[in-house]
Each structure stands twice: as C-alpha cells, then as structure tokens.
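As structure tokens, the structure follows; a few thoughts come after it.
Only a single protein chain was left out; the remaining protein chains are all shown in position.
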Amino acid sequence: MTYDATFRVWRGDAAGGDLQTFTVEVNEGEVVLDVIHRLQSTQAGDLAVRWNCKAGKCGSCSAEINGRPRLMCMTRMSTFGEAETVTVTPLRTFPVVRDLVTDVSYNYEKAAQIPAFTPRPREADGSHRMQQVDVERSQEFRKCIECFLCQDTCHVIRDHEENKAVFAGPRFLIRLAELDMHPLDVVDRRHEAQDDFGLGYCNITKCCSEVCPEGIHLTDNGIIPLKERVVDRRYDPLTWLGSKIRRRPRD
Amino acid sequence: MVELERHEYDVVVVGAGGAGLRAAIAAQESGARTAVVCKSLLGKAHTVMAEGGIAAAMANTYPEDNWRVHFRDTMRGGKMLNHWRMAQLHAQEAPDRVRELEDWGALFDRTPDGLISQRDFGGHRYARLAHVGDRTGLELIRTLQQRTVALGIDVYMECTVTRLLTGRGGGAGGDGADGVTGAFGYWRESGRFVAWSAPSVVLATGGIGKSYKVTSNSWEYTGDGHSLALQAGATLVNMEFVQFHPTGMVWPPSVRGILVTESVRGDGGILKNSAGNRFMFDYIPDFFRKETAETEDEADRWYEDKKNNRRPPELLPRDEVARAINSEVKAGRGTPHGGVYLDIASRRSPEYIRKRLPSMYHQFKELAEVDITAEAMEVGPTCHYVMGGVEVDPDTEAARVPGLFAAGEVAGGMHGSNRLGGNSLSDLLVFGRRAGLAAAEHARMHPVRTALPDDALADAARAALAPFEREGGENPYTVQHDLQQTMHDLVGIIRTAPEMQQALDRIAALKERVANLSVEGHRQYNPGWHLALDLPHMLVVSECIARAALERQESRGGHTRDDFPATDAEWARTNLICSRAPDGSVALTRQPLPQMPAELAEVFEEVPA
Partner (left out) sequence: MTATAPRRTGAVTPGRGTSETPPRRAAIAERTLRTDRWWLQPLITVVVLVLFVVYSSVRAFQNAHYFAEPYISPFYSPCLTTACEGDTFPELFTGPSWISPAIYILVVPLGFRLTCYYYRKAYYRSFWQSPPACAVAEPHRRYTGETRLPLLGQNLHRYFFYAGLVFNVILTYDAVLAFRDETGAWGHMGLGTLVLLANAALLWLYSLSCHSCRHIVGGRLNSFSRHPLRYRFWTVVSKLNAHHMKFAWVSLVGVAFADFYVLLLATDTISDLRFF
C-alpha cells in the first residue's frame, strides 16, 4: 500500500517563492498533513506548517490542496490517484509568513471589533433557563473551529484586498448571527452588521458553506437569516411601522 | 546587547488553554495588567480536544448530587493520593465556574427544565458533566477566548517562552528568596526575541504527552511548563502518574492515538475483545466492586435506571479500563490492529449516535472510513494526561518560587494518581481563576519593578540560538522519535525496574545528543529549530517521570508496576517530589501526603457506594 507520490509545495515568504517538487513516500490511511510532516522530517527540516490537533478539531492546518481550501489533516491521500500530483499552497487571502504559514491576524482584528456578548440578568435561582430548541441555532455556529477556510475562499476579500477594511468575512458574519439569535444576549448589532462588518458585501455565492470542514450552513442558516434580520430593522417599512406602533422590543 | 522586544506587565500567563485564559481573565478583572503568551494561535489550544464535558455537581439531573459526592468520587478515582484541599475546592467551586461561562456566552445542551444538561462519565457517581454534544472543550475555549478579547487582554500568539527569569526584588519573596522577575521567549513567526518583565507569572502550559509515541496530545505538549518551573527552582509532584486514556484510535497508523471520547461509553458503548466477550466484567477491582454491576443485564439497566442498578464496568476509572484493554491485547484477544472493539452501533440507533456523538461520527468517517453507527470502532490506550505537575499551594496555586503560579494540567496534586474524565475542564476553571487572582494580588503586593538583567537575557538568547551555531549535528526529529519510542517501550502503561533503568540510561544518552543538535535554515518560522528548543524540556520531564516511577514500588492509578502489582499502605502516605539538583540533574525526595481533616474524612463514610 506504500507508494511514492509527487508533491508540489509552495515554499517562500513575502519576498517571493515558488512551487517545489518533492517525491515522498505515502502509506495506507495517511492524510496530506502526514506527508507534509514526512517532508519536514526527511527532506526539508525547516518547511513551515501550522498544525495542532491533527484531528480536525482545532482548525490550524488550513491550506489549499489542488487549489481547494482544505484542512490538511482531514484530506486523505486516498482521495488522490497514485499518479496524481498533489499541489499544496498557503491560503491565498492572507499575507504569507513562510511556506504554508500565513498571517491570519486580519481575523483576530475583526473578532475584536464585534460588540461583546451581553447577557440578560440571571433568574432568581441564579440560573439561565433556556430550552434546547432555543440554543440549537447558535450552537451550530459555535461549532466553528476558526480554521478561516471560509475567510480564505470568500471572493470578497480573496480577490479584493481593499475590502478587508470594510468586510468581516463569513466567519464573523455567522458570529454576528450567533449573537443575534442567542437567547440571552440583549445587544442589537444589526446596524453594525450592515455598516461596520459589511454584511451587504456578501453576495451569497456560498463558497464559505462549501469549504466548511464542520459542515456549518454558513449561508443558509447564518448569513441569509442575518440579512433578513437586517431587512427587518432597516429596509422593511411594515416591520418598522409595527415596531413603532406596538413599541415592544423585537421578539 | 541582544536585539530584543521588551514589555512590562503585572501578570504574564504562559499558555492560552482553558487554565491560562481563565487565569488571565481573573487577573485582568482584578485590575492587573495582564498578558497571555501562547505557542499557537489563540483558540487552538489543546483544550479544544476535550470532548465529554465539565464535571460539576450542579445537581441538575440528580438532586442527590453535591460537592461532597464529587469530592469523594475524585479522591477515590485518584486512589486517595490527591491533595485533599484541591479536591475539595474543585468540587465546591466547579458549579459556579460553569454557570459563569453562560454569562460569557457559552451554550450548553439543556435539560427539559431549561437547565444545563449533565451526562454520565467514568468514576462519577451521578450524571455530572455539563456538555455541548461532544465538543465541550471547543465551547470552553471559545467562550474564554471571546471573554479575553472583550476584556482587551494582550495576547502574544505564536510566541514561545524558553526561560523564566528570577532574581531578587520585583516579585521576590519577603524572606529575600529569589522570585520571578519575568520571562524570555521568541516569536515563532520571526524568530525574534521578546522579554516580559512581571512580578507574577502563571504557568498554564498543559502536559507532556509528546514525549510518548502514541498520544492524544498535540505537538505543543512538550512539558515546557514543568521544565521551566524546575529550572526556576520550583518542585514537581506525582510525576510518575501518567494517564493512558483507554480509548484512542488505533487504525490507520497515521491517526493512532487520537482520542475517542469516554462519552461513547457513557452513552451506551461497550468494550469487546476479538472473541466478542464483554471483557470488562473480568477486570472489576475490589476497590470498586460494590458500585459496579456484576451482570450484563444489570449494567444495561443502569442506563435507564441509575438509582436501582450499578454502573457498567466500562465506566470504571480510566486507569482500570486502560489496563484491562492492555491485558486483553497482550493475551492475544485483540483486534487485527492491536486494539479492542468499542461498540455502540449495535446498542443505539444511528440517529441517537449522530446526535450525541457528532464529532466522533465525523472523526471515524473522515479519518478511518468507519461508520460508527454501523460498525464497532477499534480502540486502544493512548497517552492522554499527566497527573503530576508543579507542586502548588491549593488555595493560591503558588509554586515554591515567589511570584510563580501554576494551573491546569501543568499543576500537580489535584488528581492524585488518576484523573476522572471531566475533572480536567473543571480543574482548569477553578484553579485557573484562583491562580489569576493570586497572581494579581502578588503583583499588587510587589509594586516595585526590577529591570531584567542584560546578562540573563543575553544568556537566554545565546542558548536559544545555539542549534544554529553547530554544524553537521543531528536532526531534531530523529532525537524526538527516539525519545518517544523509549518512553513508549520502557515507561508506558506497565512498568518494571530494569526497563525504567534502561530508559534512564537512554535519556542520558539523548541528553548528549540534544546538546549537539543542529538545524538548517533561518529563524523565521522554522519548525526544526522550534523542536530543537522544545527537546530539552521533553527530556527533563521524561527523566522526572522515569525516576519517580522507578522509585515508587507499588501500583496505583496511572502507575502500574509489573514487579510490584499491589498498592502499598506506606506509599499511600507518600508523595514523590522532583526538584532540580545543583548540577542540573533531577533530584527526587519523598514527602508525606498532606493530612485530610477529620470532617472531610467523614465523607467517605456517609456517601453510600
């Protein structure tokens, strides 16, 4: 079951780089990250790669494999033919640090800008009572392992560096959706979602949902409902009128 | 003078897992200027791997549950070697620590009453683990991460601490002893050096699993914190106790060791050998016989009616199950790939399995092409957790060096000789918070800041760059591989004196090889260099484990001696303490176990087994 595979790995840094070709052994059951590690320990000791859990739970080893944003630890070698050349490149959307490692600080900056979770007071007995059906929608988004593959694949910033200033990316749009649907949170972030985090830039082409290794339905369950909630607040005269007349908080 | 970036804080927390972030939050909230330094990106810490839940006697599903029962379970699980005060604080404070997570945005699974749902786990008398499916660790880390960001705490990501700085003044103790003055490290990304001046340093670096070949731990688990503490003059306790989680994946080889959560058994999964026998019934120790089911019928009834039936033997503490699996495989009743079968497919509906264990389903489907709703998993023991760690004061988590604190896996004492599942996440929260508060208080009491001495910084920098100076030396990956093989073969689940002696000899040889490592390339994001700097830590910790394990001539919890298979009353009263001898080697001393007060000892009488 062992064979020699041809790998093309991008090596370099901000000053430049190129795809380098390696021939490397592959064993049964291995994933791309195993092969990268083998390169590291046998042929290229200083090959930079970011990884942690190697079980698809931490979201560190994001890269592009044959042009598709993937977790290296969850891409099995058996999905490629033995004769097929496997090309591994760093995430394109972020500045490269070295080899397969990119500077993902954009994501941490956006995360820090989101108005923090603010809960309603606890009940008299010191608990927060919530039903399972009420927490499930936000729970889906909290599955996010922050691999930033959705950020990488999103054309809004992938193809337009200048949009990074005005667009938070799918990861943080679903964070906004999570907070907006959170049963305990009392802050309305819908104006910010549109004005500060660039919800309107999303043209719902769904690449984020396609690449999500956790299978989160970012577009259908997160971004589109958030767009609808923003419509409620900003573009729907009926809802607007209703809220003025009845003077009650949403929901 | 070495080129260096300098920062000044009241509290520096090393590590951004659950304990580190909880400590940083506590310190920042009590007014200390706080920094977190972590080797990975924020939110990637090993805590995300925790699956089952957070043990806390909240009594949401069983009103009978309270901290005294939890305390008792913890002490019994640790075979009474735990520091009683830590176990007490842990059991008492865990419920509040869990509730407070909800105020920061965590969304646990709910009971029909709308409270936090709690699940069964090995060694716990009642269903007690607050959880979110089987990704509780991720929920915990994300909640703490978001809280950390909301508080505006500075986080130094992808930055490794290589040395703690100590000296007079600054954080020094009142008796004039050397105290912590700061820390020295490097940015992984650029390889540049950075130094933090701070009177309080909290170690929250996690464990040591990367010294073993088959482990559920990630590359970060190189025992840095244990080693840094030793170097700074602190002591380690209970290092001989290493927990092998009974259920790690065994096939394919590239995923060997990856964790299969205990929830699989808590939710109905059973262990079978190649003959199809539910072998755990043959391995019930006397210590747990009164509370463990004797027949399969009783065990199966327990899932529905926990009051009138006893627990299935699959839910014995982890050390017992790991040893049982090891024996079955050694007796030739293992699976083709050297494990045993963990079967939930024949016992629960596919919908139930997918709902309760989504990430397990996903993990086996993606990595092993096994559908756990249709076939049994192959599992075997994997190095998971070190019970031993920095010896700390139970109330403040202060180590013996003034200004140094430790919390989480890197601290020792709490779990005795074996940790119960679910107790690690609650440990992180309870003692992370206490360490952060105490560190902030210590900083407040020591307002005078000392400048970091140039010579110490220069020395630290020189040591870090040494691997680049040497030419033609050995490849760090080879040395790491040899160390892992040594620990796996000679200081594993079952230990004997000659093997451990051999391990110590090999470690001595590895130390010489590590002194001659050389790395290629430059300082920018160079994993070979990073590993070369981690290896000395791994070696020191491995030596501590092997020395302590050789010394303790009994079997207890996570330490099993083939040549001393029984527990020993004398050893039941003794802790082993590792410290750094003047010549740099590891010194070992015996120390009496702290005496439990009478009113706590009563707990073991009052709670029915």
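To keep things simple, chains are lettered A and B as they appear, and every chain counts its residues starting from 1.
Going forward, a contact is a pair of C-beta atoms (placed from the backbone, for glycine too) under 8 Å apart; a residue touches a chain by one contact, two chains touch by 3 or more.
Keep in mind it's a predicted model, so treat the numbers as computed, not measured.
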Hidden-chain contact residue, picked from the options A:G56, A:G198 or A:P213: A:G198
Absent-chain contact - pick from A:A5, A:V24, A:V156 or A:I216: A:V156
Touching residue (missing chain; options B:D103, B:D393 or B:D568): B:D103
Positions on chain A where the hidden chain makes contact: 10, 12-19, 64, 66-69, 87, 89-90, 92-97, 102-105, 108-109, 111-112, 115-119, 121, 131, 133-134, 152-153, 155-156, 158-160, 163, 180-183, 198, 200-207, 210-211, 220, 224-225, 227-232, 234-236, 250-251
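Throughout what follows, only the chains that are shown with their structure count from here on.
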Where chain A and chain B are represented by their mean Cα positions, the distance between them in whole Å: 28
Complex interface listing, chain B residues touching chain A: 40-44, 46, 48-49, 99, 102-105, 107-110, 113-116, 132-133, 135, 138-139, 142, 146, 149-150, 157, 189, 218-220, 251-255, 258-259, 359, 362-363, 366-368, 475-478, 481, 519-522, 524-529
Residues of chain A touching chain B in the complex: 13, 27-31, 34, 40-41, 45-60, 74, 76, 97-99, 101, 103-104, 108, 111-112, 116-117, 119, 122, 126-132, 135, 138-139, 142-146, 179, 182, 184-185, 215
